[in-house]
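Quick one: structure below, then a few questions.
Every protein chain except one is present and positioned as in the full complex.
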Amino acid sequence: MVEKVGPTPPGLDPTPLDRVIGPIGGPAEAGVVLSERRHWGKLVLRGEPDDKKFITGATKALGVAPPSKPNTAATIQSTAIIWTAPNEWLVVSEPGTEAALESALESALAGTHHAITNVSDHSTIIRLSGTAARAVLAKGCAIDLHPRVFGVGQSAQTNLAKAQVIFRQFDEMPSYDILVRASFAPYLWAWLTDAGLEFGVRVEG
Amino acid sequence: MLLIDCPWCGPRDDEEFHYGGEAHILRPRDAAALSDEAFADYLFMQQNPKGPHLERWSHNHGCRRWFNMLRNTATNEILEIYPMGEKPKTEAGQAAYAANWRRETAAEKNALSGEGS
Partner (left out) sequence: MSGQNHRLANSGSIDRSAPLKFQFDGQQYEGYKGDTLASALLANGVHLVGRSFKYHRPRGIMSAGSEEPNALIQLGDGNRTDPNLRATRIELRDGLVAASQNRWPCLKFDVGSVNNLLHRFFPAGFYYKTFMWPASWWLKYEHWIRRAAGLGKAPQGRDPDRYEKTHRHCDVLIVGGGPAGLAAALAAGRTGARVILVDEGTLLGGSLWSDLDCTIDGAPGLDWVRATVAELQAMPEVTLLIRTTATGYYDHNYLTLLERITDHLGTAPDHLPRQRLWKIRAKRVVLAAGAIERPLVFANNDRPGIMLASAARTYMNRFAVTPGRRVLVLTNNDDAYRTALAMHAQGVRIAGLVDLRAQPKGPLVAAAAAAGIAVHPGQAVVATRGALRVSSVEIMKLTADGAGVTGSARKIECDAVAMSGGWTPTVHMFSQSGGKLRWSEDVSAFVPDLSVQAETSVGSCNGAVSLVKCLKQGLKAGIEAARATGYKGRVTAAPNVGEPPQSDRRDLWVVPGKKPLGHAGKHFVDFQNDVTAADVHLAAREGYQSIEHLKRYTTMGMGTDQGKTSNINALAIMGEVLGANVPGADVSRVGHTTFRPPYTPATIGAYAGRNIGAFFDPVRTTAMDFWHREAGAKFEHVGQWMRAWYYPKPGESLRQAVDREVKAARDGVGILDATTLGKIDIQGPDAAEFLNRVYTNVWLKLAPGRARYGLMLKEDGMVMDDGVTARLSENRFHMTTTTGGAAGVLDWLEEWRQTEWPDLKVYITSVTEQWAVASICGPDCRTLLAELCPDIDLANDAFPFMSVREGTVAGIAARVFRISFTGELSFEINVPRRHGLALWQAMMEAGEKYDICPYGTEAMHVLRAEKGFIIVGQETDGTVTPSDLCMDWIVSKTKVDFVGKRALARRDIVSADRKRLVGLLTEDPNEVLPEGAQIVEAVQPEPPMAMIGHVTSSYYSPSCGRSIAMALVKGGPTRIGETLSIPLAGKTIRAVVTEPRFFDLDGERANG
C-alpha cells in the first residue's frame, strides 16, 4: 500500500508531494513539464483597496502595489502578488522569506484595518510548463485560456479537475504556477501526470 | 450549464458558484416582536416565480464575493447582475422586486423599522 518512492530529500522539510512525485526525469521533447515549488512563502493579505493608507503601506512593504485588476498578478523579482478578491491578495515569495515579509507588512500597515495570515503550508505550488501545458489545463479547467484572453501576468481562482486552485501564467511557453491545497496536491499531481500522457511528461526536481 | 458573469472575475461556469436563494429578504430587526407566522414568511417562504427572479449568488470557488442576479427561471437568461445591498436597476428587475408579496409582510416592515423607509 505505502508508496515509498520519492521520500523527502535530506535536509529538507517534507512537502505533500514528496511521496507522490516519483523519479525525476522524462523525455526531453515532452509536451508537459511538471515540478513542485517547495515551500514557497504564502501570505494572505487583506485590506480595503479604497483605504489609501493601506495601499501605500502595502506598496511600501511589498515594493509593488497590490494589483487592483481582478485575475492579475503583480510581480517584483521572484515575488508574486496575486489578486484573489477585491480586498484580498496572495503574496507568494521565495522559501523562507515569508516571516520577514509578514513583519514588514505588519509594521507598514500598523493602524489600518488589515489582516495578514501565513498560509505557506496550506497549499503547495505545482509548476506546469510546456507546449501542451495549455491543453492539459483545458482538460480540467472551464475558463478560456486562449492567448487572446489569458496571457502572461494573468491569474485565476477556479476549479481544475476536482480541486480548487489558484494559478497564474508567467511565460509565453506557456508556464503556470498552480497553487493547490496540500491535501489535494497528490490528487492533482496524479491527474496532471495522467492528463499529460498523450503529450509526454517530464518531471523536474 | 449557466455562464455567470462574476462582477469581479468575469464569466465562469456555474459550478464555481453557490446559489443563495431569493434576494432582498430582509432580516427582521426585532424578530421577537413577530408572530411565528410572520417570522415564517421571512424564514421559509420563497417567491419561486416562473420568469424573472431576483436571487443571490456567491462565487465561492473564486473570489468568494456575494452578488445579486436577475435570472429568468424559465429560460435561465441572466438579465442583470448588481451588488449586494443595492436594488435592481433594470426595468425587469424593478418589476420583479415590486411584484414580490414580501414587500407587504410584517417581517419586512419589522426589518425596515427604524430605517426611515
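Order of writing sets the labels: A and B. Residues in every chain begin at 1.
Following the convention adopted for this analysis, contacts are C-beta pairs under 8 Å (C-beta built on N, C-alpha and C of every residue); 3 or more make two chains touch, one makes a residue touch a chain.
This one's a predicted model, so the numbers in the text were calculated from it and none came from an experiment.
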List the neighbours, among the chains on screen, of the chain that has been left out. A, B
Among the options B:L34, B:L54 or B:A96, which residue touches the chain absent from this view? B:L34
Kindly state which of the options A:F54, A:F170 or A:F184 is in contact with the chain not pictured. A:F184
Since one chain has been left out of the picture, which residues of chain B touch it in the full complex? 1-3, 13, 18, 20, 27-28, 31-32, 34, 36, 39-40, 43-44, 56, 58, 60, 64-66, 75-78, 84-85
Contact residues on chain A toward the hidden chain run 1-2, 13-16, 19, 39, 44, 46, 87-88, 113-115, 117-123, 135, 138-144, 146, 148-149, 161-163, 181-184, 186-188, 190-191, 194-195, 197-198
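The working rule: only the chains that are shown with their structure count from here on.
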Separation of the C-alpha centres, chain A versus chain B, in whole Å, is 35
Seen from chain A, its contact residues with chain B in the complex are 70-71, 84-86, 88, 142-143, 156-159, 164
For a test of understanding, state which residues of chain B touch chain A in their complex under the given definition. 8-10, 12-13, 15-16, 61-65
